[in-house]
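First, the structure itself, so that you have it in front of you.
Only a single protein chain was left out; the remaining protein chains are all shown in position.
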Amino acid sequence: MYKLITAEEAAAMIRPHSRVAIGGFLAVGAPETIIDAIVACGTKDLHIIVIASDWEKRGIGKLVVNHQVKSAQVSHMGTNKEIQAQMNSGEMAIEIVPQGTLMERVRAFGAGLGGVLTPTGLGTVVADGKQLINVDGKDYILETAIPSDFAIIRAWKADKAGNLIYRKTARNSNPIMAMAGKTTIVEVDEIVEIGELDPEQIVTPGVFVNYILLSKEA
Amino acid sequence: MYKLITAEEAAAMIRPHSRVAIGGFLAVGAPETIIDAIVACGTKDLHIIVIASDWEKRGIGKLVVNHQVKSAQVSHMGTNKEIQAQMNSGEMAIEIVPQGTLMERVRAFGAGLGGVLTPTGLGTVVADGKQLINVDGKDYILETAIPSDFAIIRAWKADKAGNLIYRKTARNSNPIMAMAGKTTIVEVDEIVEIGELDPEQIVTPGVFVNYILLSKEA
Amino acid sequence: MAMDKRAQIGARIAQELKDGDYVNLGIGLPTEAANHIPEGVHVIFQSENGMMGVGPSPEPGTEDKDMINAGGGFITALQGASFFDSATSFAIIRGGHLDVTVLGALQVDQEGNLANWMIPGKLIPGMGGAMDLVTGAKKVIVAMEHCDKNGNPKILKKCTLPLTAKGRVSLIITDMAVLELTPQGLVLQEVSEGYTVEDVIKATEAELIIPSHLR
Partner (left out) sequence: MAMDKRAQIGARIAQELKDGDYVNLGIGLPTEAANHIPEGVHVIFQSENGMMGVGPSPEPGTEDKDMINAGGGFITALQGASFFDSATSFAIIRGGHLDVTVLGALQVDQEGNLANWMIPGKLIPGMGGAMDLVTGAKKVIVAMEHCDKNGNPKILKKCTLPLTAKGRVSLIITDMAVLELTPQGLVLQEVSEGYTVEDVIKATEAELIIPSHLR
């Protein structure tokens, strides 16, 4: 069962060199309140796992601008010049991962799998140095699970059993990241009574959730 | 977009040696109307992919009793003496697959993956003859995707865009099997107008659905 | 097994379950634990076909055809329940998100190996979800009668039946005793009323470590 905490308490759990999977897509569905608290903490040398690097002033871009990120696994950085600059200067180590592969590698960790075989990236630099495995006559790249210490995600509503629902395209990577944290911290707009969420409608069951805090954006 | 068909038309598509993934768990959520039509057709030499062998008179047990199944990938047969008898006599070839591994292998096929690495079955007969792969110091079994020609599944409601929702524990393997058929045929209790299902609530988007028919059980 | 023995084992399992734990109870004897959860302890039960928040059996006549547990028995849903597909259900199990799984056994051994899914040449029901549960749950408890119906030990030096998983069992609860798997070996932690340490040793093939509080 989850515990209710503050954003400051959440940020304090995350330590230098923590591996942090962060939900959101181009900052939509990003846990901005938690990110702001991590920025306020100033914790450095983070490894982040994100779909996109967002913008300088929104989403995980704020962590990059504040020089708190040492390395990242990310699929798209086109909206954030600061992350490209830090990559080019060698300040940040970046592994660029195709978006679908990233989602499967994160899901694999959350689901206790060691990895998946995907055709995505065959014949490209993404395959460099990776094992190819042939199944039924087709080649696949062995892509290993991406471990994370923390998942910080954003949901719309939680009930008091920790069950989560999301809002529209703000769902994106959040349910996948939620599965993958050894510790999963969720920022929500609202916490409702048990029974207010239809059991059929729940996207992330409370079993994946360790901590919940209220968004300052809500 | 899906087409509306009859159970007889669905059954006629399935040919000898077809590989058929069938939804349901102990016959709850099983597409009984389609199964009955396949029994009426008498099509033989089927390969089926199912969580459990159900009962002699319910679910896929009916196909087994009617000697239409040549081989199966299944995780549990404890409720069906006929399938055990046909396995022991050599009439049916059975691959017993741990339930979680079965779900991942079926999902992998639906998701275009060649397979997954799982720790389940390590040190047991399930690992026999399979490749072991070490990731970050842990061993995993390479389990390959299970291909299927058809998925036949049961949902509660479809809308006219082919989006599906399920009812309670009748959901079980159905959304996973739905992803995995080259052709996916869905038996539903009810088809509702577009807009009647909340876009947030949809479990299987219509993109996975090729044919829909109305259940005779509804 | 006599009802009082079942209740005794169920009550002992229940002591292992902490407030807020997510728990999967195997078919048969393990489900007895649900009847013995202490007042004030809230445990959330999973059914691996795709549900969290399983409630008690329905009153006769109120069964819902779409509400069954992994054993095929009718169930109800508690407030706060959720439904999900079987792949998600096993992601919960395999991914280490489940606090406790309790299963029956044909055999268990002093290395924490478990055999509970087939007897070659006799019965091959399949492992269902058992291999994933034993591989993935944070704590694996075996609950069973101490000996088989012929009085032969089921707690062995080494399992002879095909394994369900290797080295994953952490606790064994039987009608005679509670035994814990430790890095040093299998430790006899408790002896049930009516039995002596010597009774347990005699009914067990595995080598037992007897701690000072039982000597």
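Which chain is which? They are A, B and C, in the order written, and residues in each are numbered from 1.
The rule is short, and it goes like this: a contact is a pair of C-beta atoms (placed from the backbone, for glycine too) under 8 Å apart; a residue touches a chain by one contact, two chains touch by 3 or more.
All values derive from a computational prediction rather than experimental measurement.
The undisplayed chain touches these shown chains across the complete complex, A, B. The missing chain, though absent from the display, is touched by one residue of A:11, A:28 or A:146; that residue is A:28.
From the options A:75, A:184 or A:215, the residue with contact to the unseen chain in the full assembly is A:75.
Of the options A:19, A:47, A:62 or A:171, the residue whose C-beta touches the omitted chain is A:171. For chain B, the residues touching the chain absent from view are 1, 107, 109-113, 159-161, 163, 179, 194-195, 199-200, 202, 205-208.
Against the chain not displayed here, chain A makes contact via residues 25-26, 28-29, 51-52, 74-79, 84, 87, 96, 98-101, 103-104, 107, 118-126, 166-176, 203.
Definition applied: only the chains that are shown with their structure count from here on.
Centroid distances from chain A, each centroid being the mean of CA atoms, peak for C.
Averaging C-alpha coordinates per chain places the centre of chain A 34 Å away from that of chain C.
Residue numbers of chain C whose C-beta contacts span two or more other chains: 77, 83-84, 90, 93-94, 135-136. Residues of chain A in contact with at least two other chains: 111-113, 199-200.
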